[in-house]
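Heads up, one of the protein chains got dropped from this complex, but the rest are sitting where they should.
Entry: subunit A
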């Protein structure tokens, strides 16, 4: 049986009964030796043994929800156990012979038992009573089971019959009395046919006869009205029932010994049976044909059980139990960029898009691949050909190469497939794949037509092959992994990793994770080991985060590991899943039903660790600031990794904070915490740390706190703090601590005090010697006198020169003397906001010399910049006719298409095609056809002065070609970069043009606004002019973009005019004779259409100037306009004040040419008004207006175009 997968095996005596725990990975096994074992089949450990039965135990069952199980044995007893307290709770006595099977009811507190005493009994385990005895079989009843939903029981007996019992009467009797009406009772009494003992609780509904020998086992189908039974006639019989009758459907013949048990597959149309012929057999429910069979050498099978939820089975035999699966549940899948291709349970190929989180409809049906009950094993995807390689274990391994249809149009059968035999098949290149054959140990390299181009003999015995990077394979043998170069047919590298089952490449292809059953080994693409880790629980799958973190799943967890081997748990799993992709907080996976799922995770921990490893402090800081990354694990991790200063940022607990602060030498925090905790031990440690840092002020404080007077005195001595030393002496006196007094006196060189002290404590000889040593003869005398001693009585040592106290050379006490660098770490600085780059707020713009109060507007202007393009355009540009060109450029004729296929001669370069294909000047520039580009610009917008456009010309031209090194010795091949990447029609291809509208809008325009904001007007004019020069040579995709470009040109024009006016005004601002012009220009500055905050700046400046120059009416006018725009903030208050003050005065000192009520534009050359109705000329490109006398001159704004030149309008769009 090729695909039965054994998950667990136990060795014991004969196993007669088996039960799966519905939730936990446990299995109960009752043995012929009276023992009941409880195994964890996932870990393979024996959890418990229950031994109270006397003789073989034949039946066991777990309760679905309660921590209970039931057992029945040859001691006629039924026992109910608690696996929590590990004790038998009670015993149900009543059967008169061996108990064969016991089962709990799925919802009622009932136990069903069958016994060799020919009865079937139902027990209530809550009140521990027998509630029903079903008699009728006239031989041993071997098995009895409840129906999973209805009130039915089915039983099997050695009397060769299977019986179906109706127990609805019993249910009614034992449900709450209110639910039974009088009519019910009557009906029951009259209609139910009583058995021969007058028992109506359980009545025989059907008797199924067909087996020729005794029947050993019987069970219901979980959903259909079907029954399966197994008997000593070696047959497995399928029965069907309706409301009124039941009949035999078919027989599955194949066992050549007694068949001991059978059941329906919980999810698939399969029957499983076991027998004494040592086989487990799988049958097709619909065809009743054998699908698979599995034979054990020596052990007869006695029982089989199915897990209620998971796809697991257990069979008991002479020497224990085996837990197995019928098929691999790992779906075949392949991830490519943002897509996964997988095969679902219906054997349909589907894809799932990680960007849009959508699953495609079925793309292909692989129904015919392999055999019907065997799912495909692997899938390999080739994006270049959009083809898949699928392998199936059927027939010793087969593979198929299938092209995916262009769009998913449903589960169509593939039309064009190529197949062959092989155990593994993977794409190794765009047009090559490798097929590995285990039995012959060969790897065939095949091309897409499935013909072998190369055949490789494996260097050692290999189990599986995986993609090993371009042109390479990873060969997995039981003990090593080999990186094998297909081209050169040689082993590049070898790494001893045992039992590698899967290989997962990182997204950048630089690393791979080798997954074994219990190990994850990360290697580089050259197969050098990076790290390795061990898991006790089976590892199922893995996927890489873009940052290079490996996430892997075990049976019940998602975990991560960094390249350096640091790992941790991310979350627990309810069910086993196969990870396919990580994106942000989402983990994409396939579950065992091969359905795509998205799980949420918190990536903070591993991202943080990753940032730490990569020393990406900015990101760490972000995480520290924005997330609540707490918990002991991260702190101890940081401590272990030598980052106590970072850990410090997370901790609140003062004790831990103190420890961390000491560890990283952060005295400030340590002092703070020590104060809070105030424990002598902490002060001691703080003192030691402070001392080692040379921070004697903290040391002093700790000594004071600890009342270590002697240490304090010594500290004062070494730091030369004489005052404090004196104070210490006084304190010592105060405390009458003579030792301390003596010590301080020595430190201070204070002989008198010492003598005095000796005298006080009656140590006259010492006092005498001291006095003598310091040559204080008088004192000597007085001592002798006072003590009544003579000099002879005092033994004098040889006295040298008296010691003098050390002089203070450096007043260390005044300042700390740092011994060790305890600088603040980056994080601390950053967290304190000292690192400038970390502050997110803009520095306020420098206000200009005239101090217009620009900085007040900064925030507002920022707010408006983003919305610039949403503002509606009012003016309809005149020169923007998008109509046809009359340059005849479109007339490219058809001769190109039919380029005659001569063998000689030179063709037309792609650049020439571009120029043919486009009426846009920029495209001609890219094509290198500068003359025609200039012609176009001249006709479209009247361009005459091209000099300022030279950088733009060369920029576009430079972006148009790439240089591909080709044959050695020749110059590189020139290729032409297109913006029409998907286009191959030579009549439609067009060149790439650098710096598109988007970049102009988001980068250069904003630069211009900042220049305005920062009052860098000269620079601003340059920037805006540059915007114009870029836009004059650009291309766009859509009508709306054309509008946008127009709008930007207009904006840039307005700003250039406004800035130029203000610059001109500044030129004469200090000239008192020009007051009138000064005021006029200030007023005109308010005229161009600027963004609101910038307009306010202009108004503000004009208002101030007008007020200064006592043009009160004018000032009031500007003030009103300011207030109309914005009536709040400092600027508005100011305006209000000026308005009030001006209105009081109500007159203008200087009369200027500015009529606030008239409609007018500003001439961009003379900066004088052009009143509405007056004649003017326009610049064809910028739309700037001029007095007619400027016609024919160079536009002041663009400096490229000619004022009033005839023009057809700028073309930016090809069609």
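Here is the rule we go by: a contact is a pair of C-beta atoms (placed from the backbone, for glycine too) under 8 Å apart; a residue touches a chain by one contact, two chains touch by 3 or more; residues count from 1.
One rule holds in what follows: contacts and distances are computed from a predicted model.
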Listed names "Multifunctional methyltransferase subunit TRM112 homolog A-like", "3-methyl-2-oxobutanoate dehydrogenase (2-methylpropanoyl-transferring)", "Coatomer subunit epsilon" or "Fe2OG dioxygenase domain-containing protein", with the criterion being the UniProt name of the chain not displayed: "Coatomer subunit epsilon"
Touch with the omitted chain, as defined above, among A:62, A:123, A:914 or A:953: A:953
Among A:485, A:619, A:1064 or A:1143, the residue in touch with the chain that has been omitted: A:485
Residue among A:936, A:989 or A:1184 that touches the chain left out of view: A:989
Missing-partner contacts on subunit A, residue numbers: 384, 429-430, 432, 447, 453-454, 469-472, 485, 487-488, 492, 509, 525-526, 899, 901, 903-910, 928, 930-931, 934, 938, 943-947, 950, 953-955, 957-959, 961-984, 989, 992, 994-995, 999, 1003, 1165, 1190, 1192-1194, 1196, 1202
